[in-house]
Structure formats: C-alpha cells, structure tokens
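Only a single protein chain was left out; the remaining protein chains are all shown in position.
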Amino acid sequence: MSSSPYFSLAVLFVAALAFGLGPLGLAWLWARFYSPRKPNPTKNSIYECGLVSKGDAWVRFRPAYYLYAIIFLIFDVEAVFLLPFAVAFSGLSAAACIAMLVFVLLLVEGLAWAWAKGILTWA
Amino acid sequence: MKTVEEIKAAIEAAVPGAGVEIVLNPGPAAQHSLRLAPESALAVATFLRDDADLALDHLSNVTGVDWPDKEIAEKVKVTRTVAKTVDGVEQQVEETVEETRKRVEPGCLEVVYHLFSVAKKHGPVVLRMRTENRSDRVELPSMTHIWRSADFQEREIFDLYGVVFKGHPDLRRLLMWDEFKDHPMRKDYVEPDDYEYEPTPHDHVLARAQEHQKKIEAAGNKE
Amino acid sequence: MDENLKIELGKQGIVVTTLQELYNWGRRSSVWPMNFGLACCAIEMIATTMARYDLARFGAEVFRPSPRQADLMIISGTVTKKMAPQVVRLYNQMAEPRYVIAMGACAISGGPFKQGYNVLKGIDRYIPVDVHIPGCPPRPEALLQAFIALQKKIDGQHLTGEDRPRFLDAEAQGEFPVPEQGEHDLVPTSNKGVWPIKIQGLGTRD
Partner (left out) sequence: MNVVDTKSEKHEGWNLPPAVAPDGEGELLEVSMGPHHPSTHGVFRMDVTLDGERVIRLKPVFGYLHRNHEKLAEGQTYLASIPYTDRLDYICSLTNNWAYALAVEKLAGQEVPERAEYVRVILGELTRVQNHALAVGFLLQDMGASGTPLMYGFREREEILDLFETLTGSRMMCNYMRFGGCRVDPTAEWLERARKIVAKLPKFVDEFEALLIGNEILIARTQGTGILPPDLAVNAGVTGPVLRASGVNYDLRKVDRYSIYDRFDFKVPLGEHGDVYDRFMIRLLELRQSLRILEQALKDIPGGPVMDPKAKIRNFRPKPGEAYGRIEAPKGELGFYLISDGGPNPYRYRVRPPSLINLTILEDMCLGQNVADVVLILGSVDIVLGEVDR
C-alpha cells in the first residue's frame, strides 16, 4: 500500500488539512459548550464611529469603482498563473516561455487599451 | 494706532446716526472699548473693516458676558410732607429723610468683539454690544457676513449664553447636545443633581450630599 | 501535579499545563486594545506605544480602530456627557471577552473637571471597569503596569464554577443600556447592575 509514489503526498495533504481544521474544530466545540451566545440589539447594531448609523449604505455608486475592481481582478488572476511559471521556468523549453509570454502580452495589451481609454484616471 | 476717541469720531463721521459711546477700562491694561447700538452695528462694523487707515480685517475674539440683575441699595434723599406741631401750631413741613431703597438694575447679556489689523499690524479695537434684557429680548445682529471668524464663536455664545444672532447662517448649539435646554455659562445656572458618593464630604460638598439625600428620601416615600 | 515536579519536567523539555492555563495564557498575551483616545491621556497612551516605552513587549501593540476586532478598551481621557452614549455603545459593540482600563483621573471620577456640568463623573456609572489607573495623565510606566495587572487578572480567571468571568456566564449582564441625552442631564444617570459598585465585604455604598 505504501509503495505508490503519491502515498507520501496524500499523508502530507491530510496532515496539512488536519493542522488547518483542527484548531477551528476545537474553537467551534469550545464556543458551543463553554461560552454562551449573548446577542443583543446594541451589540448587533451597525458600527458608525460610535453613533447610531442613519441612512443606508446600499447606494447606487459610480461605475468607476466597478471598472477599477475588474482591472485589478484580471491582473490578480494573472499573478496566480504566473506563480507556478516563475518557479519552474528555468527548466522549461523555449516554446513554453513563448506561450507564457503570449499570455502576459495579451493582458498587458488590455491594460494599455484601458489606460488609453482613461479608465484608470479617477473622475 | 488711533486712540478710542479718534476712532469714535471717525465712526460718527462715516456712519451718520451711529450710536457709539466709550466704555473706559479702569485696569492697567487700559484697553478702552466702544459700545455700539445693535441697530447700526453692522454699518459700523463694515466701515471699520473697509476703512483705509483702520483696516480692521481680523476679528480675533468674540466673547459672551453675562451681567445678571443687580440689587443696588441707594441712599436717596426723600422730601415728605409731615404733619408736625411747631411751637404749638399744626403745620405741614417738608422734611428730607435719608432712606436706602433697594433698586433692581435689570441685567443684560453682552458680546465683546476684539478687532485687529493684519494689513496695518495694529492692536486691539474692542467693541461691545448689549441685549435689552436676559429673558426674552436677547437678539443681536450677527457679524458672520462681515468677519467669517465670528461663525463658530457666535454659535458658542448662542449655546452657552442664549444670545440669538439674527442673520447667522447656521445658528445651532456648538458645544452642548441639541436636546439640551439650559444656557450653562449664565451666572444663575443650576447644575443637575448628579451628585455621587464622596468618601469625606466637607462644606459645600457636604451641603450637596445632604440635599441629594433629602431628594432621595422625598423620591423614596413618594413611590 | 506539584510545582517542582513541573519545573523538573520543564527542564527536561516537557511542558505540563492545564487547559485553563493554556487558554488564559493565549488570551492575555495578545490583548488588542481599541484605538480610542479622548484627551490628554491619549497622547500619553500613544507615547507608551512608541519606541521608548514600547507597549509591544506585552503583546498589545496592534491598535484596532474598530470595536469588532478589539478586546480591550482603554478609556484615556475625560468622558463628557455628550460622549458618554458613544462610549457605552462602543463598549456594547465590542466582542466578548472584553476588558476596560479606565486611564486617568477623568475616566475614574471626572478628575480635575469633576464640577463641570458636561463632565461624566467617572465611566464606572455605565460600564464595568477592570483596571483603574490614577494619574493626570498617568505616566507611560503606569499604563504598562495596568497592562500587567490586567494580564494577572486574566490569568486568574476560572473557566467553570461560580466566579467564572462574565462572558462565560449565560446569566451575567450582557447588554449595558446606552444612556439617552435628556433636557438637562443624561437619562438614566447610571446603569443598574454596574453602579453602585459592589465591593466584596463593604456592601454597596451610596
């Protein structure tokens, strides 16, 4: 059973999972048995600098926020893809590097267009 | 820097019919002041700010002062006709008698303005204005449109003394919360009885303690 | 498990502890104060967190701006009657277990401004206070000593039994009502269950 090459990987994965979820489970057990839940209206009220918050935050906000968020999201995801590439690219063939370059350049071209359109300059 | 008399003359020359009188300051600081009549105050103030050689463009300080009603005992010579028998004859004779009569001088709320000049760099010109009385006619013109620095200071005087400034753009309480009803800086303000335990009460603290105790018993046997 | 056996084992690299000690040790070493400065004592509090007096040595370096993420409220300065409802609301909005340090004479009893018409004569009237630090303003060392006193108090807490702390006791008072601002004074002038302070052996005084 222990002969398959992925066994050690599985053990490590289970250990990591246990290490992560273990304290959470303990904390949940503790909260359930020892510390009683005491919610009350003042505690659950919206925190606004110590005052009673008036008005509502569900407001129709300006589109500029949304565009900024989208552009950030694209480059955030790109960074996730670049991570494995950054680790292994010294051992990769030239073709792999070119493929990754195409991926990166596509996104940079999108950024250049957005910049030219003036989306990045705040209203 | 002109003396107070010269400034008074300049004002009367520029603003006809302005009620201006000099109030002397007996102390060594000798900063004498000019009392303005509220009706012509705005015209005089605009003149003081725009005049070429006065140029009082910096209103540094606006202060509220409370002068409560004062009881003055006066020695008054009173001539009264008294029936008196003078060597056997019944006669009406005037007689002057020394009498101390209690006269209540009505108090007022006063606002003092200290003006300086940034352009000419010269010292304080002190203006004063009085309200008619301390209860219902407490209106004074607001200087916020002439000197913007009067904005918050007048709101503070409205809050702590109760002087209502006509024409102020945003006359709300500055320091106390909006539901507060009294004017705490007046001399006759009575504080709420939130007296709390003092380990070793003595003289005025002892008096407050006993008064607080009486209130608790009164409240106690009322329930 | 007597003490010196524990020390011997400790020398051999074996740590023996009870769940309560571990729990209290964890909570007292990372008490996160709330970024809550009122007056002069706030400047002294900030000076305590700076390089020379360094509050970070006691695990309290992170000052959280929002009450949700803080478990200690240092009331550093004069609590005025206009500010009192906000202080009590912030205290209610903090997650249990929460502690209060009343820093300076003003927070304890109104301090030099006690006769003021707008000054609350001490925050003990509305919320329970764990550590009082006298002084106007108390020196940074006094604030450090208050932290040590608070940590000792957390260490001494029992998780079960009669004198367990408020947040572990379902019947203990959870909500401290926020005072209203009336026409002349705060209404009510103090919270039940908190004021007058019950001192063991002396009974209530007022």
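By letter and in written order, the chains are A, B and C; residue numbering begins at 1 in each of them.
In this section, a residue touches a chain if its C-beta (ideal position, glycine included) is under 8 Å from a C-beta of that chain, and two chains touch if they have at least 3 such contacts.
Since this is a predicted model, take the numbers as computed values, not measurements.
Peer 1: Quick one: jot down which shown chains the absent chain touches.
Peer 2: Taken over the complete structure, the missing chain's partners among displayed chains are A, B, C.
Peer 1: Which of C:31, C:100, C:119 or C:146 sits in contact with the chain that's absent?
Peer 2: The single option touching the absent chain is C:119.
Peer 1: Pick out which of B:8, B:35 or B:58 touches the chain that's been left out of the picture.
Peer 2: The one listed residue touching the chain not shown is B:58.
Peer 1: Among the options A:10, A:26 or A:51, which residue touches the chain absent from this view?
Peer 2: Within the whole complex, the residue contacting the unshown chain is A:51.
Peer 1: If the hidden chain were put back, which residues of chain C would touch it?
Peer 2: Within chain C, the residues touching the omitted chain are 35-40, 42-44, 46-47, 50-52, 65, 77-78, 80, 82-83, 86, 90, 112-113, 115-119, 136-137, 139.
Peer 1: On chain A, where is the contact patch with the chain that was removed from view?
Peer 2: Counting over the whole complex, chain A touches the hidden chain at residues 48-51, 54-55, 57, 59-65, 122-123.
Peer 1: Hey, which chain B residues sit against the chain that's not shown?
Peer 2: Residues in contact with the chain left out: 25-29, 31, 57-61, 63, 65-66, 112, 114, 118, 121, 123-124, 126, 135-136, 138, 144-145, 147-153, 162, 164-166, 168-177, 184-185.
Definition applied: only the chains that are shown with their structure count from here on.
Peer 1: How many angstrom lie between the CA centroids of chain A and chain C, rounded to a whole number?
Peer 2: 36
Peer 1: On a C-alpha centroid basis, what's the spacing between chain A and chain B, in Å?
Peer 2: 66
Peer 1: Taking each chain's centre as the mean position of its Cα atoms, how many Å separate chain B from chain C?
Peer 2: Taking the average C-alpha coordinate of chain B and of chain C, the gap between them is 46 Å.
Peer 1: Hey, which residues of chain C end up touching chain A in the complex?
Peer 2: 66-68, 86-87, 89-90, 92-93, 96, 159-160, 167-170, 174-178
Peer 1: Note which residues of chain B are touching chain C in the complex, please.
Peer 2: Residue list for chain B touching chain C: 175-177, 179-182, 184, 189, 191-192, 194, 196-197.
Peer 1: Note which residues of chain A are touching chain C in the complex, please.
Peer 2: Within the complex, chain A contacts chain C at residues 34-36, 38, 40-43, 45, 47, 49-52.
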